[in-house]
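In this view, the complex is presented without one of its protein chains, the others remaining in place.
For chain A:
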Amino acid sequence: MVKWDNNRAWFLVIPVFVIVAFSAIIPLMTVVNYSVQDIFGPGQRYFIGAEWFREVLHDERLHAALWRQFLFSGLVLLIEMPLGVLIALAMPKKGWTASLVLVLLALPLLIPWNVIGTIWIIFTRPDIGLMGAFINQTGIPFDHTASPLDAWITVMLMEVWHWTPLVALLAYAGLRAIPEAYYQAAKIDGASRWAVFWYIQLPKMRGVLTIALLLRFMDSFLIYAEPFVLTGGGPGNSTTFLSIYLVKVAVGQFDLGPAAAFSLVYFLIVLLFCFLFYQALQAVGTGEKG
């Protein structure tokens, strides 16, 4: 859309700018402040430069958490994206069944994130949980509180259960936006089901799938409440993702300096990916933005 040039439009943006600046810029300044100071007590602070950053960047457990985080986000995306597209393709196009499926799909998205954890504790407990008890019945020992592998499987399952509907909803919206004429043309040409998917549906979903990828990557990268409630980051450190580790350092050990330096590194990684995705979003041109 061609826009009017008008710098007075800034006045309309000021409320948003002020409110977000209050809750983003001021806290970030505090974090920067902490990250370069050593605090001994009230009023006793010393500037120590990049000391905390050096310490954080050499922290083995941080490396482990970061690597775990990337593995987790990568695996989750690999499962959720194709599954979401498949579900969207199978969804009814109109009528009450379409509404029903939409509402059912959206249900997990509306549950507070720590309640998601609670649901999965109840669901996977080896003694009283449906899934846990069922798996143990088949003779395979399964206990997410004892085995790191089982804990990973449980957290992954929970994440896939929780967020695949988002990908499905987005893909569905993309599919609905394809004009009927495209399908008719494909039918006349005798295109196979696969060809229709590969040459019509997938390219037309590119915009929404980019958004899905962006949202899913970011949210899985920031995951905190669900694994915290389900496993508490354990057994051992096996499900300690970045946010959990950060909160452990900041609140658990109350190491403000390292926690602040850690926060900034974390935030910079997120910012980098955010920028890459924003560029991708602009490049695919999802209609309105240009």
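By our rule, a residue touches a chain if its C-beta (ideal position, glycine included) is under 8 Å from a C-beta of that chain, and two chains touch if they have at least 3 such contacts; residues count from 1.
As a working rule, contacts and distances are computed from a predicted model.
Its record in UniProt calls the unshown chain "Carbohydrate ABC transporter permease", which is the match among "Carbohydrate ABC transporter permease", "Hydrogenase maturation factor", "Protein translocase subunit SecD" or "Sulfite dehydrogenase".
Among A:Met81, A:Met156, A:Ala186 or A:Cys274, only A:Cys274 touches the chain left out of the display. Screening A:Thr118, A:Ser147 or A:Asn237 against the full complex identifies A:Thr118 as the residue touching the chain left out. Chain A residues in contact with the hidden partner, per the touch definition given at the top, are 1-10, 12-13, 15-17, 19-20, 22-24, 26-28, 30-31, 34, 86-87, 89-92, 99, 101-115, 118-120, 122-123, 127-131, 133, 161, 165-166, 169-170, 172-174, 176-177, 207-208, 211, 215, 218, 221-222, 224-225, 229, 242-243, 246-247, 250-251, 256, 259-260, 263-264, 266-267, 270-271, 273-275, 278, 286-289.
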